[in-house]
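With one protein chain held back, the other chains of the complex are shown just where they sit.
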Amino acid sequence: MNGERGTINIRVKFFAAPREALGTNEVTVSLPAGATVDELLKLLTERYPALRPYTRFLSVAVNRAYAGMHAELHDGDEVACLPPVGGG
Amino acid sequence: MNGERGTINIRVKFFAAPREALGTNEVTVSLPAGATVDELLKLLTERYPALRPYTRFLSVAVNRAYAGMHAELHDGDEVACLPPVGGG
Amino acid sequence: MEMFEVTTEPLSVEEVVARLTEPAIGAVVTFVGTVRGETDGRAVRYLEYEAYPEMAEETLRQIGAEIRSRWPDVRRVAIVHRVGRLEIGAVAVVIAISAAHRAPLFDALRYGIDRLKEIVPIWKKEVWADGGAEWVEEGSGAREAV
Partner (left out) sequence: MEMFEVTTEPLSVEEVVARLTEPAIGAVVTFVGTVRGETDGRAVRYLEYEAYPEMAEETLRQIGAEIRSRWPDVRRVAIVHRVGRLEIGAVAVVIAISAAHRAPLFDALRYGIDRLKEIVPIWKKEVWADGGAEWVEEGSGAREAV
């Protein structure tokens, strides 16, 4: 914590309905270092309004593990926006 | 019930351990009409002493359905002496 | 297609599941009983299964009817039991049960194999690797069930 806040790059993956709504299955976004999942989702819904109907149902995985809204992100993380699953 | 008690013939089938002990899988025995399963088993153990160790564990089927010890037998019935089953 | 059968032929899980096929089905569960290589620490060489075939098929059919009566959402039941000499790893029995949705299937499956071991006239003789053989008598409490 030297007071410098750099920028981190996060790969974001989309699936199922939100993927179709966005027309893409992956984007890369830049965030200030120390940003949380919550802040990432806010940024995404601002930048991609088509995502809005889905956000309240989304779970999030960071590097392929479910993560809470307050989890801190790190440069190079792979974040997945997961609508309610329906396998089986 | 005309007072005449004829004779009935019963086919008796054996399986598994008692079949091996008797060395046969089927015998035919004659009994007085109106005889019950119980009476058949008594006759069998008298005639085939090798059956004795098994009788207290045997269930009996008459014409391929489980039957009680007091079930009455009829000419031509197929009786099966069933040791405890062990399928699966 | 026979749904309840005693056979000397090798069993295929796939083939028994296929007997249930219909478009309304969303879930199938199966129980597959196989020949274990040891019982109570004693190495088994093979098993010899014997059946009273006509009554065995009759009681299998009865178990199917019991299942459908207890779990009305069950659609189809198939039970096939193999008899004769079965080597280690061979499939001795396949029970397959289908429904539109999965809810009733797990209890129905447990019931199916429990009842089979209770009422179906089939016996097995264990032939051990060290010589000797014995008819398994689960009903007499002599041996733990599969």
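Chains: A, B and C, in written order; residue numbering restarts at 1 for each.
Note that in this section contacts are C-beta pairs under 8 Å (C-beta built on N, C-alpha and C of every residue); 3 or more make two chains touch, one makes a residue touch a chain.
Small disclaimer: the values here were computed from a predicted structure and weren't measured.
Engineer: Which chains here touch the chain that is missing from view?
Structural biologist: A, C
Engineer: Considering the entire assembly, which residues of chain A contact the chain that has been omitted?
Structural biologist: 13, 15-17, 19-20, 57, 61, 64-66, 80, 82-88
Engineer: Mind pulling the chain C residues that touch the left-out chain?
Structural biologist: These residues of chain C touch the chain that is not shown: 12-14, 17, 21, 23-38, 88-89, 100-102, 105-107, 109-110, 113, 144-146.
The rule is short, and it goes like this: only the chains that are shown with their structure count from here on.
Engineer: Based on mean C-alpha positions, I'd like to know which chain lies farthest from chain C.
Structural biologist: Result for max centroid distance from chain C is chain A.
Engineer: Any idea how many Å lie between the Cα centroids of chain B and chain C?
Structural biologist: The computed centroid separation for chain B versus chain C comes out at 27 Å.
Engineer: I'd like to verify one number: the distance from the centre of chain A to the centre of chain B, where each centre is the average of its C-alpha atoms, in whole angstrom.
Structural biologist: From the centre of chain A to the centre of chain B is 75 Å.
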